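Report on the structure given below.
Every protein chain except one is present and positioned as in the full complex.
Then we have chain A:
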């Protein structure tokens, strides 16, 4: 163990005296403190808002807030109505939609309902201008009327691919919601529940209904977070219990380890509650990570006690020995883990900063509990003599040591070759942070949204607020013409489903005012005409159907919205940048606006995460190099053993590129926080190797085999627990979490592989040099005297 033998004895004696003297106070006092801190959990609020992923000063965020202020909020719920007969223009289906519209208008928080039936259709006969709902009393409509409505709807650019599909087989109700408190417990779910009950009140045996939109997506974020908490944590407890018991064969060991793990998770959640953090879907992976990381600490202390008692020491002496042996190494491994997670603070995304801080707090709490509370508890608990006879599960890894000492040159060559072969696959990772991909296919909202995207409309968009430079300017010829050009340009771009702008409204009005003559479906001839059309139109629209969601109040700017099919972040980037450039090149300065939307914000976040990946990784490397140098007390050794710590992430990313190929922002963090965990095994290996070399007068080869004998099993077991712990996250329906778990597990598994083969090979390389060939055959390994798997010393 690093530094343990050299640590000042007097300090540990004083520390142990303190523990022994105040053991009851420590056990109960800390439990009280734990309860007090854990009570902060009550302050935690779940936040499912997608926007939590962005910093408030993000320019695209500000653009979106501008749009919310000038026009309307974009929280929406889309009810997709799909009759089984493939035709929405039937009495039955239109009547159903009408009833849903009436329900939706009464629904809590709903500010506006747009639907096929309540769409305000403008018509004129003679000098009468009629604006009325496209469908009224569908139940009594004749086949001719149904045909007329179908003809109008399928020719209206404002309805098409928004509220009705081009073939008329699917229709939508678009509910715009206004949540005053932005509270995801009391608001969104209330609206969803209302609509689900409304659907139940109106039987629709021959019609399928799907719910999607931001309200549903946000809710799924919150729900999958809650689901994670409810399923993954119990599963994690089960896994920990099984693993610890399997390896330690001791119930006391299992229960105390479990206690440390649960208390760490609970206390850290309580602390972030007091800190005022909000629970996001990303944060819910935190407790599982904490449990995974902290489990080793308790086991280390406990097994040291058992080992000491096996050697014949009394309980008190055994605990003293355990504290002495573990305090510094646990501090070091905790420090590297905390530093690894703290690099997440470089992220631009608050939920990931929170996650990094949460796990850091958890790891620190785990450390304090392991070196303070656990020893005091062990002093208080009646540990019986038979504890010393506990037979823990031990793996014998001598053979690996023997293999490495015989083949270390080949291992180095093979590692170099496989790395050269694998690393290029990193480039196959395509950056993707389209938020629909955040959810696994098993979630209903994912299925509903996929159906919507395939049949009605997209969920990815870009929005603009195009300024006209002056009040009333949106109806000027120049402005409308430029907006029309912009729309035309967008319609030629790939992935574009629908473009909506004030131009559609004005053209429709021009046509209507000229006796519905199709040749007048163009921009009005004068500025004043456009303005006066809008006046007439607005005077005719019923409450809740006005144009304020498209044109701001003094008519100095209008909203321009483009809807896309599913696509990659990269495709969105191309279109967005080209569109901004188009505006710069072709439109007057007042019209310029940086296109924005939730999808666009995720794209910027994605890009920043690439920068983070590099920064975080570099910072992580710097940190562990320092830690390695401190632990090995050698500049050269510290530097060279960086390799087995960096390669696992890189190779894991290569394998990911080969097998998955899509990288979201969550996996960007894996490289930095796994570094802090991965390095522990190297520290264990090197420090033990050095001590064996120093204390036992063995050759490098003999020392290598001996190191495997004493440390191999515990390295294997602690890595196995980590891998299994992170694999638990794979079960999360929230793909950010499951991918993070998967990649972490892969990285950690690889790290064991590298620590078993590459680390000793590199050590031998340093000791022997590349040229020297004389490698004496290692002596046969001494018979293993059954050291428990968890033994770290």
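As a convention for this text, contacts are C-beta pairs under 8 Å (C-beta built on N, C-alpha and C of every residue); 3 or more make two chains touch, one makes a residue touch a chain; residues count from 1.
Note that in this section contacts and distances are computed from a predicted model.
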Chain not present in the shown complex, as UniProt names it (candidates "FwdC/FmdC family protein", "Xanthine dehydrogenase YagR molybdenum-binding subunit", "Outer membrane lipoprotein-sorting protein" or "Vanillate O-demethylase ferredoxin subunit"): "Outer membrane lipoprotein-sorting protein"
Residue of A:30, A:88, A:116 or A:131 touching the missing chain in the full complex: A:131
Contact partner of the left-out chain, one of A:533, A:593 or A:754: A:533
Residue of A:59, A:143, A:424 or A:544 touching the missing chain in the full complex: A:544
Touching residues (missing chain, whole complex) on chain A: 69, 105-108, 111, 124, 127-132, 178, 471-472, 475, 513, 524, 526-529, 531-533, 535-536, 538-546, 553-555
